[in-house]
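Below is one structure, written out as structure tokens; the observations come after it.
Apart from one protein chain that is not included, each protein chain of the complex appears where it belongs.
All chains are identified by letter, namely A, B, C and D, in their written order; residue positions are counted from 1 within each chain.
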Amino acid sequence: MTENNNIRYSKKAGLLPGSLVHIGKKKAENIKLTLFSFNEEMYEENEIIDTVKMLPSLDDGKVKWLNMDGIHKIDVIESIGKYFGLHNLLLEDVLNTQHRPKIEYYEDHMLFTLKMLGINKSGNKIISEQISFVLGENYLISFQEQQGDIFEQIRDRIRNKKGKIRQKKADYLFYALIDAVVDNYYIIIEHFSEKVERIEQQVIDNPNEKTLKEIQLLKKQLIQLRKSISPLREAVSSIIKDETDFIEKENIKYLKDVYDHIIHLMDSIESQRDTVSGLKDLYISELSNRMNNTMKVLTIIATIFIPLTFIAGIYGMNFDNMPELHYKYGYPIAWGVMILITMGMVIYFKKKKWL
Amino acid sequence: MTENNNIRYSKKAGLLPGSLVHIGKKKAENIKLTLFSFNEEMYEENEIIDTVKMLPSLDDGKVKWLNMDGIHKIDVIESIGKYFGLHNLLLEDVLNTQHRPKIEYYEDHMLFTLKMLGINKSGNKIISEQISFVLGENYLISFQEQQGDIFEQIRDRIRNKKGKIRQKKADYLFYALIDAVVDNYYIIIEHFSEKVERIEQQVIDNPNEKTLKEIQLLKKQLIQLRKSISPLREAVSSIIKDETDFIEKENIKYLKDVYDHIIHLMDSIESQRDTVSGLKDLYISELSNRMNNTMKVLTIIATIFIPLTFIAGIYGMNFDNMPELHYKYGYPIAWGVMILITMGMVIYFKKKKWL
Amino acid sequence: MTENNNIRYSKKAGLLPGSLVHIGKKKAENIKLTLFSFNEEMYEENEIIDTVKMLPSLDDGKVKWLNMDGIHKIDVIESIGKYFGLHNLLLEDVLNTQHRPKIEYYEDHMLFTLKMLGINKSGNKIISEQISFVLGENYLISFQEQQGDIFEQIRDRIRNKKGKIRQKKADYLFYALIDAVVDNYYIIIEHFSEKVERIEQQVIDNPNEKTLKEIQLLKKQLIQLRKSISPLREAVSSIIKDETDFIEKENIKYLKDVYDHIIHLMDSIESQRDTVSGLKDLYISELSNRMNNTMKVLTIIATIFIPLTFIAGIYGMNFDNMPELHYKYGYPIAWGVMILITMGMVIYFKKKKWL
Amino acid sequence: MTENNNIRYSKKAGLLPGSLVHIGKKKAENIKLTLFSFNEEMYEENEIIDTVKMLPSLDDGKVKWLNMDGIHKIDVIESIGKYFGLHNLLLEDVLNTQHRPKIEYYEDHMLFTLKMLGINKSGNKIISEQISFVLGENYLISFQEQQGDIFEQIRDRIRNKKGKIRQKKADYLFYALIDAVVDNYYIIIEHFSEKVERIEQQVIDNPNEKTLKEIQLLKKQLIQLRKSISPLREAVSSIIKDETDFIEKENIKYLKDVYDHIIHLMDSIESQRDTVSGLKDLYISELSNRMNNTMKVLTIIATIFIPLTFIAGIYGMNFDNMPELHYKYGYPIAWGVMILITMGMVIYFKKKKWL
Partner (left out) sequence: MTENNNIRYSKKAGLLPGSLVHIGKKKAENIKLTLFSFNEEMYEENEIIDTVKMLPSLDDGKVKWLNMDGIHKIDVIESIGKYFGLHNLLLEDVLNTQHRPKIEYYEDHMLFTLKMLGINKSGNKIISEQISFVLGENYLISFQEQQGDIFEQIRDRIRNKKGKIRQKKADYLFYALIDAVVDNYYIIIEHFSEKVERIEQQVIDNPNEKTLKEIQLLKKQLIQLRKSISPLREAVSSIIKDETDFIEKENIKYLKDVYDHIIHLMDSIESQRDTVSGLKDLYISELSNRMNNTMKVLTIIATIFIPLTFIAGIYGMNFDNMPELHYKYGYPIAWGVMILITMGMVIYFKKKKWL
């Protein structure tokens, strides 16, 4: 049901290692390559049609940001790889969209992959898209599975020279993009937070089999969420600790800030998992409670009427010699006894707090 | 239901990183800035109206304590930041009241944030307020979300020169304030301790659906409590281990004492969580017990009367040839048999300890 | 219900840190100060009445053991503190009987606190008393909450020069005292071991609501036990690892032995916790079993008699035209059918192993 | 039921350590020894019949890959061991097929064992075969329990000079083989992923006793899977960290890739274990739900008819003086009352949402 569990590696199994294959669903029909090139004074924004001719010179002192939407065109990726001198294993990682988020250092660039998360329209499925960043001395390449992203605001900041982004290098841009992804996680968490509360209400009001299945689904999705975010924590932490050359020292502070957000997200996920497993207990004991109530109804009815029916049965017997039957007040007395028994029972149940 | 789970980051998502926005509920209408300035010989206490003009000179050899109640006026915070040379990310952390407690070192000051906890009037909700401390060479800035705090006694100690506080530097003042917050946690823990015992009694006396919901709520709040206090342990521990310059070596001992208190608090929270999860088991088996008892009542009644009713049914049949019906003592004998059956049943149930 | 959970810090909250207050119940009416002073050749034993005049000179080359029973007289503790040059925070720790066991190093002495455990007379409550040791170059101070202890045998060894105690320094005495406390824990564990077995028997023989509450209490007490002993493990381990100057190298071996005992105790506590949580499961499934049995009784009775009653009902009908009623053998045949049904039911239940 | 649990060490217990005995089932009748010998220019492929005469010279600069299918012929293994100078303990490890995957360094070669996993035809059993690799300076020996493997594609690559395998040393070959095994694990995981979903559907549609046993079996097999893969993670991680001489530095990157796959597999296994344990809860509460529904049917029927039967019983009594019996409309009125009661009950159950 969740994407990550349905691993289909068949496309690749048995191939040479290092051979480039796109693993995952093809999410976009066309690819789109955009290049931002900027420094404090100016910026340029171009769409790249022919990778061989149009790729930028790396030595003009400007920061380059090459963004690729759609990663199924292997030849384009290969020509990018050749141009920037990327290792084949790196390209393989970019193409395999079923990896965990990770960081990998190469001699003059590093690879950083993470998951962009979203919720589908009906609100019951997490959509996961892999974004890979290659960060070099003065360039950043971002690979996305499909067009349409949350980076538009960052593009605006570059265009309009908002904030420090035009004064800084590629590492700051890298931070800004990661930060945007992590900020976006909060929306997902919020969505779950609301869902948990809604189901909690439902468990209390009207628990049924569907509720339990929703709880089960919620639990699964929270596990999936944690699986997407938790390796990211390790990756960011490893950048902070290693003090790699790819990130300037003064920008490490910003990544620490991202790291704090991730820790906060992880905390929230753990809380919600605790709450969800509490919901299951609540559900089970609600069921128990309801069964108990059913039993009480049955017991009350049976306990009142069975003795009465017995008395009626007695005086329905056909013995010749049953003097009560011939007493003038036999019938009313029988009624009286039955009313007394009923009243006794009712008092007994009241005392037991069943009524 | 708990504040921390309802993350609302929308105000900020997509903004430039480092842009100052107040995140959280605006808890106070007005802000209030108070400045204590003291050394062993003298002390001054002033309310600051105009931050630009009135902020103190940092070089007069006195310890400065600037306290700000209400943090939603971003311009005031910015001017304080400018005055003391605080990093923008630090100010952001001060403004974001949804962070976990943490410590962050800057070149010539450090940031320490923690949660002040309280219980609302009806006693069923934890109120959490973030307090941020900026500790520099000879000053301490404290940011609180609203007026009214537990620091009044420390102010009295400064005013009346009680204890060592006037002989010491800003780091000792910093310790004294943290200590006051941690001491205050004990009141919360005590409150929960009493609540747990009350609910335990309720589970034993009269468990109902409301009880389970109270247990569920208690469990949630204990998680929230742990989430507020546990990162504080890490933060204090990191000060002790790092032997930072901001705290004099001889004052580390005091922070170790605070650390011991936090460990003790964590232990108590864990015990209470164990107890609470024990309560849930107790509740479930109480339910089981009660169901069992209901079943016994039903079984006893049914088991006694069903055979009797059968006998009555027999002699209510209309066969022509039923000799018992015409025996003179048929009726009393029938009664006798029924009484014997009842007595047998009663003995059987006594042996089974159902009666 | 357990002592440690009822934290009452109100006496202290808001006071100056470092101010001496006795926290905990006052367990003894009077205090008693005893001084042992010995070396290999001789020993002296005195009761100290006036701390100012009578405290021993520290430089006579003898080992001093000052024992104080009852810690609520703050002036006495203060004068001891002054005499031995103890830090105020150390005295505070001695006075606060609600701390976890811990070790704290000071410049020329160290503090070691642990819990002396006992069982109250009715056998259902753990009594916890804090003992604090201050170990210096050639002296040991022990603070106990009340008179009466398990150290009498060690006093005898000093008096009668048994073992190595008179040849050794204060550190060996320190070890001997801790060893006595830890040995004493075994009695507590044994007590619980017996209790667990008794309750296990009870669950099997006659589980009732009281049983579950006893299991719940047992679980709580085992947590309390672990909470008292577990930090002791850390403290002893820290002495062994740090190779502090206060303990001679050749005596570390003895502390390792104590450490092994503590580990063994922790193992036993964990086993018992496992057993106790197994008991709860056993209890719950015993309940289920019993409910099942109740249900079977009801089902057997109902299943046998309901069809019989139906047959009796048939022939109690008053239709004009019911030929069976007028057959000569109608009544015996009806009985026969009913007996056959009963036998069939009994065979069915036998096959189902319900009878 | 699982192979690993049925440990039969009897063949070996009490023998000299270092004595060679084949431990495990004999899975192949014949053994087969194949030798690949290649460099960039050429390759040779031979079947070895007589190990003494035909084993290759190690110094001709070519990479040797000796593969052995079937490991029960101890003399053959001994002669290989002698030829390559392998330690006796290494040979023992090769022969013992019940070891956990592990890595063991020797002076001029290293041993690496792992499990090749498969599913039997009926799809309900994991088949595990141990493969051991001995990696030396310029040779690789692989021991398999039986013929037929997943290495055919790698042989093709050597034969046809596909990829880098002919340009590289034995360490790259070693990586290629391990990679093939790990890729194969994905098929197993996929198989389980489908099984889990099928059983999930079954729990929802028609849970019965068999379902629970399938869940139990699934859980066991996932544990077995984890037991086979988890030590492999440690082993590969240890190669990466130790930077052993047997693997060239530039090839470590490939092993890191394998390591990432293993981590990914472990994650998937953990997710599935979570799901499976969720299934058990789902199953139990489905049972509860069904019991509840059974109870409701019983309660509805009993609650409606018991009062009606009582009324019928009343007017079946034979009192002389029962005026209702002689009213003209007595009978229809009785029916009317009974219909009213029934309607009341139905409304009551509708309100309770039982109907």
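The rule we apply is simple: a contact is a pair of C-beta atoms (placed from the backbone, for glycine too) under 8 Å apart; a residue touches a chain by one contact, two chains touch by 3 or more.
A quick note: this is a predicted structure, and the numbers were derived from the prediction, not measured.
*Asks:* Taking the full complex into account, find the residue in C:Asn30, C:Asn46, C:Asn124 or C:Thr303 that is in contact with the omitted chain.
*Replies:* In the complete complex, the chain left out is touched by residue C:Thr303.
*Asks:* From the list D:Val21, D:Met54, D:Leu287 or D:Ile347, which touches the chain that is not on show?
*Replies:* Candidates D:Val21, D:Met54, D:Leu287 or D:Ile347; residue touching the omitted chain: D:Leu287.
*Asks:* Footprint of the hidden chain on chain C, which residues?
*Replies:* These residues of chain C touch the chain that is not shown: 150, 153, 157, 162-165, 175-176, 179-180, 183-184, 186-187, 189-190, 193, 197, 204, 253-254, 256-257, 260, 263-264, 267-268, 271-272, 274-275, 278, 281-282, 284-286, 288-289, 291-292, 295-296, 298-299, 302-303, 306-307, 309-310, 313-314, 316-322, 353-354.
*Asks:* On chain D, what residues meet the omitted chain?
*Replies:* Counting only chain D, the missing chain is touched by 1-2, 4-9, 12-14, 16-19, 87, 89, 92-93, 98-100, 102, 104, 206, 209, 212-213, 216, 219-220, 223-224, 227, 280, 283-284, 287-288, 290-291, 294-295, 297-298, 301-302, 305-306, 308-309, 312-313, 315-318, 322, 324-326, 328-331, 334.
Operating definition for what follows: only the chains that are shown with their structure count from here on.
*Asks:* Compute the rotation angle for the C-alpha superposition of chain C onto chain D, expressed as a multiple of 5 degrees.
*Replies:* 145
*Asks:* Report same or different for the chain A and chain D interface, where same means the shared residue numbers exceed half of all residue numbers found there.
*Replies:* Both copies touch with mostly different residues.
*Asks:* Any idea how many Å lie between the Cα centroids of chain A and chain C?
*Replies:* Between these chains, centre-to-centre, one finds 43 Å.
*Asks:* Chain B to chain C: how many Å between their CA centres?
*Replies:* Taking the mean C-alpha position of each chain, the two centres sit 27 Å apart.
*Asks:* List, in ascending order, every residue of chain B touching at least 2 other chains.
*Replies:* Chain B, residues with two or more chain partners: 284, 288, 291, 295, 298, 302, 306, 309, 313, 316-318, 322.
*Asks:* Line, ring, star, complete or other: which one describes how these chains touch?
*Replies:* If you draw each chain as a dot and join those that touch, you get an open line.
*Asks:* For this entry, which pairs of chains touch?
*Replies:* After working through each pair, the chains in contact turn out to be A-B, A-D, B-C.
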